[in-house]
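Note that this complex is displayed minus one protein chain, with the remaining chains in position.
Chain nomenclature is as follows: A, B and C, assigned in order of appearance, with residue numbering initiated at 1 for each chain independently.
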Amino acid sequence: MSKPDLNVNIGKMKLKNPVMPASGCFGYGEEYASYFDLSRLGAIVVKGTTREPWPGNLPPRLAETSAGLLNAIGLQNPGAVEALAKIRTLAHYGVPVILNVAGHSADDYCEVIKFFAEEKAVEAFELNVSCPNLTAGGMAFGTDPEIVYRLTSRAKQLTDKTLIVKLSPNVTDIAAVALAAERGGADAVSLINTLLGMAIDISKKEPVLANVTGGLSGPAVKPVALRMVWQVSAAVDIPVIGMGGICCAADALEFILAGASAVAIGTALFTNPLTCLQAIDGITAYLEENVVATVKEIVGLARKNQAQKREENQCGKS
Amino acid sequence: MSKPDLNVNIGKMKLKNPVMPASGCFGYGEEYASYFDLSRLGAIVVKGTTREPWPGNLPPRLAETSAGLLNAIGLQNPGAVEALAKIRTLAHYGVPVILNVAGHSADDYCEVIKFFAEEKAVEAFELNVSCPNLTAGGMAFGTDPEIVYRLTSRAKQLTDKTLIVKLSPNVTDIAAVALAAERGGADAVSLINTLLGMAIDISKKEPVLANVTGGLSGPAVKPVALRMVWQVSAAVDIPVIGMGGICCAADALEFILAGASAVAIGTALFTNPLTCLQAIDGITAYLEENVVATVKEIVGLARKNQAQKREENQCGKS
Amino acid sequence: MVNYEILAHEEVAADAKYIVLAGKIAAVPGQFLQVRISETNDPLLRRPLSVHDCHENSFSLLYRIAGRGTAMLAQKKTGDNLNILGPLGKGFPHTTLPTALLVAGGIGVAPLFYLARCLAEKGKKVVFLFGARQAEALYRRRELAEIVSELHLATDNGSTGLHGPVTELLESFWEYQVKFEIYACGPALMLQEISRLAAGHDRDVHVSLETQLACGVGACLGCVVADRTQPGKYFRVCSEGPVFNSKVVF
Partner (left out) sequence: MVNYEILAHEEVAADAKYIVLAGKIAAVPGQFLQVRISETNDPLLRRPLSVHDCHENSFSLLYRIAGRGTAMLAQKKTGDNLNILGPLGKGFPHTTLPTALLVAGGIGVAPLFYLARCLAEKGKKVVFLFGARQAEALYRRRELAEIVSELHLATDNGSTGLHGPVTELLESFWEYQVKFEIYACGPALMLQEISRLAAGHDRDVHVSLETQLACGVGACLGCVVADRTQPGKYFRVCSEGPVFNSKVVF
């Protein structure tokens, strides 16, 4: 048998495998370049980037929780000009670069897209409308489907590149937000960003994070992320990039079986920088064991099996 | 110094300490009675109870996750008549019993309240409008402030007992739902119920739970629960009962410092049935170490400290 | 909830270990213990393991390394403590009959070993049918041979005993003249098959079931199996079981 085919398409991007690092956990690639061969990645997603440099939040910015991590980085980034220089150095890896786009307002996002629109080094934009450490009028940007729809449509008009909208899990109905992004012209949605959480230092009797609240990531959130990928992939027709707590190939496969066409790995990199590579190898091994020729065949397979089972049960009952 | 005073009031209830088991994790008390002296508890919260017996969901109903537990029990319970018999046997512990009330419709809830309204063995009702394993019109009951407001008002008219509304964390704005409950006449709110999650069995290629999705509880959810207690206790004037992942006194104290007047412990009991007692002892020790006379003094203390710090920073800046 | 010191911890096969703990527990055969694997929150839940044997001042467990929790358990060393909740659940029911037929599949031998010893000590004739994939998974069969009256083996690959499923060993016993009680523990499919065969001969079997547990004491309603005699009713495996009459669960 020949090696399983791990190719997936996200919008106009052709990825040689469905595994990428998650935004904000991989900088602009430079820090992890000495740990493994970045050319093996399906894509590289860089840090949330704004037009001008952003300082980020006051420290402390991190708190460890049970199987999770709270962060309140506040989108510290060097701004579009310096980011571009860093991204250009990634070109020789031959891996599509996805630019995570951030801002305070719709105009902010559009500025970033305009800046990179003609830039070959960037293949796709991921609109981060879901950073829990920023607020727009009291509530995070990405919680209102209408705002997400409008921002996506505006962004779509500015670029022919692949447009991904990154969804917030801090909502009642994530499928509704995903549908709004799709309607606005998104080529894909990615989820989940972090869950809004906090921690309190009982000896100091105050919040651990200077920002009070932070975003929860890591294995703790995996069940919630997986449920949302399941819901969203049932609702939209565009591809879903799944993430939230993936630590190994088995976790990645749960997301793919739930309906994700590709996956991103964030927090797990901090414990094991090789997680992406191990996930790629593990997915390959799984496809071989299950005699499946292409990873595309198992995208959403758990849903199909579940639907079939339900039908059988229904028949049995009637 | 005399022993710290652990008394708290929730509506008309006077609790001798702020620690209780969480609904659904303690049955009707009988199973844990042989493990410790139930009379030491601040209150006993019994399983979600409906007017008629409910069978619950098909198994498998459980899946373990990283520092968390997914359950899809589906509110299996013996119905009001048998529940009452069980609750009466708890009377001799001299601990207030809180009845967790469940149903498919507003009428269902009202039926249960009417049934127990004159029953001395029950001191309070906790309206479980947040079970993620049940849906009313596609979306869980407790996600719509208006529905919560109406249900609370109706329930309030049926009983003089303390009325608690248990909130769902699967919402964009939990404070809005809490305010709706308060407006409807709730004496307290309790939170969080479980986060909607799922798990997939990659060898069977289907969801682990027969119900597909389940409710996530345990230490994994603590940061989210704590953040919601912080937000809700800032928004409402009624007491907040905090829960979600509490495993020890330090965890319980985080919730109290965030603004909870009392706390409930669920999943941790499965690993350590003595968690409630150890939390009571640990809170007592903490108050002694910090030379605080009553637990009431530290309710929301982290918020006060935080507000003060912010003010100082503001002054420094201007 | 008591800490017990590990007196011995031995490999019985590449994928299974036998652990002896210091202390006295009042367990009947078929009961289980909720074993805490880690003091951290991962894994969060205790792991249920059957009482494998009981002595004056010690007791033992036999477990297969099935996943992460049991793999971590396998790392524990002599002298370490194991935190245990139990004994829990209802054990195998007593029998007034002089003969008992015990059927184990693989690690299903764990609770049946203790049952065999207790029945033998009461002077019953214990016929033990033991099947597994291969000889290595006929865990502790030598120690078992010393306890029981008859030991019949079967393996899927024919490496020891009958080449075939343990259920084939059963066939000759339906014609048996004396009455006997049947107890079984093993994979769900094996139990189902035995129950089906037994039902064909109008017999029932005391089967010990495994489901995913959380509390282990009957409080959470997570571990249930359907009551086949009453639609919409469930049994809690942890507290109403783990031993059930095959007729009510299959």
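Quick note on the criterion: a residue touches a chain if its C-beta (ideal position, glycine included) is under 8 Å from a C-beta of that chain, and two chains touch if they have at least 3 such contacts.
Here the structure is a predicted model, which is why all the values come from computation and not from measurement.
Asker: For the full complex, can you list every visible chain touched by the one that's not shown?
Answerer: The omitted chain makes contact with A, B, C across the full complex.
Asker: Quick one: which of B:23, B:49, B:66 or B:271 touches the chain that's been left out?
Answerer: B:66
Asker: Pick out which of A:127, A:148 or A:269 touches the chain that's been left out of the picture.
Answerer: Looking across A:127, A:148 or A:269, the contact with the absent chain belongs to A:269.
Asker: One chain isn't shown here. Among A:69, A:84, A:225 or A:279, which residue touches it?
Answerer: Only one listed residue reaches the unshown chain, and that is A:69.
Asker: For review purposes, identify every residue of chain B that touches the missing chain, sorted by number.
Answerer: Within chain B, the residues touching the omitted chain are 66-67, 219.
Asker: Using the document's contact rule, name the residues of chain C that touch the chain not shown here.
Answerer: Counting over the whole complex, chain C touches the hidden chain at residues 38, 40-43, 68, 72.
Asker: Just checking the interface: what residues of chain A touch the absent partner chain?
Answerer: 24-27, 31-32, 35, 47, 55-56, 58-64, 66-69, 71, 73, 76, 218-220, 247, 267, 269-274
Everything that follows uses one rule, which is that only the chains that are shown with their structure count from here on.
Asker: Which chain has its C-alpha centre farthest away from the C-alpha centre of chain B?
Answerer: Farthest from chain B by mean C-alpha position: C.
Asker: Any idea which chain sits dead centre by C-alpha averages?
Answerer: So the chain nearest the centre of the shown protein is B.
Asker: Taking the mean of the C-alpha atoms as each chain's centre, how many Å separate chain A from chain C?
Answerer: Computed value for the inter-centroid distance: 45 Å.
Asker: Please report how many Å separate the Cα centroid of chain A from that of chain B, as a whole number.
Answerer: Taking the average C-alpha coordinate of chain A and of chain B, the gap between them is 32 Å.
Asker: In whole angstrom, what separates the CA-based centres of chain B and chain C?
Answerer: Computed value for the inter-centroid distance: 37 Å.
Asker: Where in chain B do residues touch two or more of the other chains?
Answerer: In chain B, the residues touching two or more other chains are 63, 66-68, 218-220.
Asker: Give me the residues of chain C that touch two or more other chains.
Answerer: Within chain C, the residues that touch at least two other chains are 41-42.
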